[in-house]
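Can you keep this structure in mind? I'll have questions shortly.
For this depiction, one protein chain was excluded, whereas all remaining protein chains were kept in their positions.
Moving on, here comes subunit A:
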Amino acid sequence: MASETVIELQQIDVQFSEKGQEVHAVDHVDLTVSRGDIYGIVGYSGAGKSTLVRTINLLQRPTGGKSLVLGQDMLSLNAKQLRQERQRIGMIFQHFNLMNSRTIAENVAFPLKGHKSKAEIKAKVDSLLKLVGLDERADAYPAELSGGQKQRVGIARALASDPEILISDEATSALDPKTTSSILDLLKHLNETLGLTIVLITHEMEAVKQICNKVAVMDAGRIIERGDLLQIFAQPKEQLTKDFIDTTIQLDAALEAVRQEPAVQNLAPSDRLLRLTYVGASTDQPLVATLFKDYQVTANILFGDIQILQGTPFGNLIVVLSGTSADLARAFTYLHDNDVTVVALDGKEETPA
């Protein structure tokens, strides 16, 4: 699927000195976002995500590199052209950044003043508030709203100038899980109905998992891994990526509980404690049944987690496999051939294929 590139960052580099210390916030990063993408950039705070996305609309001027957005070389624009270009790039923030002295309707109308007639603005504001489900609260002030409602206002405001790109800067990080989910659903809805391209930065892999089709993992100013969501979940290469994925299945807690079980405490010498990870088609195979029927290997499932990513199942199992070492070796080959990732949790030398 070759679609149009809407954002292309080339060798973006950002360095600044803070309190006499040189900070290399973004280190020669390339990033390409296509129209209709929901591109997740995940990383811990301080990884440089916020700085990186701000080089898209030049809220942060890079010290090196190129920022091409919607066909414009952003760094070549003069102040006035840049202001016009910024109206095509909406932005929402972790702390909403609404104007407390203005009502909800006035906040949403804010970017439109001076560009459209009063009647046009009113119609636009009405339709936007309806879109985000806040038409009843038009005359309230931000202080009267909950966090989730404030973010909905933020989204409505960001959409007022009909942008083609929306930058979401930790937009759900200050919200509880349920509200987070509803805001993410709204973003997904906007992506599907308006064709809005979204760049979403977050430290929560859960948010990425819910709506993104692409993901990049950032650490210390660099993108250390990137790709399609499914590909990254199925075959993460970097340890940090694996850690982020594990946060979505609470594997650490599960593993701790599993280790207390008698089945694990009294592991026979030939038994193997393993983690099996699989994506998509693999799950259609009757995995456990095949292991027993064709390889005489019994599987004791101690923990299972299956999530749906972009309509595709993503499964994680913690199992004890029992059988002769010859049978186990053949079983490992079978698993490998079926794109099941096997990780040894028992610390044994011979790592399975």
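One rule holds for everything that comes next: a contact is a pair of C-beta atoms (placed from the backbone, for glycine too) under 8 Å apart; a residue touches a chain by one contact, two chains touch by 3 or more; residues count from 1.
The rule is short, and it goes like this: contacts and distances are computed from a predicted model.
Participant: Could you check which of "Lipoprotein", "ATP synthase subunit alpha", "Phenol 2-monooxygenase P5 subunit" or "Methionine ABC transporter permease" matches the UniProt name for the chain that's left out?
Facilitator: The UniProt record for the chain left out of view names it "Methionine ABC transporter permease".
Participant: Identify the residue among A:143, A:268 or A:308 that touches the chain left out of the display.
Facilitator: Residue touching the chain left out of view: A:143.
Participant: Touching the left-out chain: which of A:99, A:123 or A:306?
Facilitator: A:99
Participant: Specify the residue from the set A:84, A:127, A:270 or A:324 that touches the hidden chain.
Facilitator: Candidates A:84, A:127, A:270 or A:324; residue touching the omitted chain: A:84.
Participant: Which residue among A:161, A:247, A:307 or A:338 touches the omitted chain?
Facilitator: Looking across A:161, A:247, A:307 or A:338, the contact with the absent chain belongs to A:161.
Participant: I need the residue numbers on subunit A that touch the omitted chain, in ascending order.
Facilitator: 57, 59, 82-87, 89-91, 93, 95, 97-102, 110-111, 113-114, 141-143, 157, 161, 167
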